[in-house]
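The structure is given below, and queries will be raised subsequently.
One protein chain omitted, others in place.
Moving on to chain A:
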Amino acid sequence: MSDVKEFETRPADTSRAESPLTWSLHEQKSLPHASNPGIILSEKPFLGHLVVRGGAIVLDEAVREVMDMALPAKPHALVSDDSGERTIQWLSPDEWLIIVPGGEEFALEQKLRQSLGQSHFSIVNVSGGQTVLSLKGKWAREVLMKSISYDVHPQAFPVGKGVSTVFAKATVILRRAEEDGWELVIRRSFADYCYRWLLDASSEYGVSVTR
């Protein structure tokens, strides 16, 4: 929609940026490092996150034109480009989450707005409000089963699926972008809680946190 105020929130110098997990990692002094970790946890900080809302047909056209990707129309679908660095995830019937390498988000928003013209839609930059945690390892599914009531069995949660769901007493977006890797998109203010919960749930399997 026109008459919307676009705003580049990213400064020229991003060297002093602090991701949502900065405080938790700082508090920890030294990162957990198991000798034979059953769980490997890491943050994918500073990515560009856009929430796009609107009708699927117009958004699909714009996304194809601008990103050369198809909008995932099926509920819970998650698609990525060939590099795996740009993903689009279905969140609700009129809502998608686009995650791109940090710094691309504003240009992408502008191009999408241009392509969408006078259609009714919204694009909101939420890059500062959430972050991505990567959860890998032999026991990743068990850790998720301790945290999330959603069915994470491979039969029910194949690669290419993502859901918004309850995580302990918070909410997360859970996605499976690859065979042995899960991603949790967590809100900034809940990041410490989610991180502590994951460390606790992982501790019996041995956990390492990597930067």
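Note that a residue touches a chain if its C-beta (ideal position, glycine included) is under 8 Å from a C-beta of that chain, and two chains touch if they have at least 3 such contacts; residues count from 1.
Operating definition for what follows: contacts and distances are computed from a predicted model.
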item	value
Hidden chain of the complex, named as in its UniProt record, picked from "Glutathione-binding protein GsiB", "Ion-translocating oxidoreductase complex subunit E", "Sulfide dehydrogenase (Flavoprotein) subunit SudB" or "Sarcosine oxidase subunit alpha"	"Sarcosine oxidase subunit alpha"
Residue touching the undisplayed chain, where the options are A:75, A:101, A:129 or A:158	A:129
Residue of A:19, A:87 or A:164 touching the missing chain in the full complex	A:19
Chain A, residues in touch with the chain not shown (by the definition above)	1-5, 7-14, 16-20, 22-23, 26, 46, 51, 53-54, 94, 120-130, 142, 145-146, 148-151, 153, 155-156, 168-170, 187-193, 196-197, 200-201, 203-204
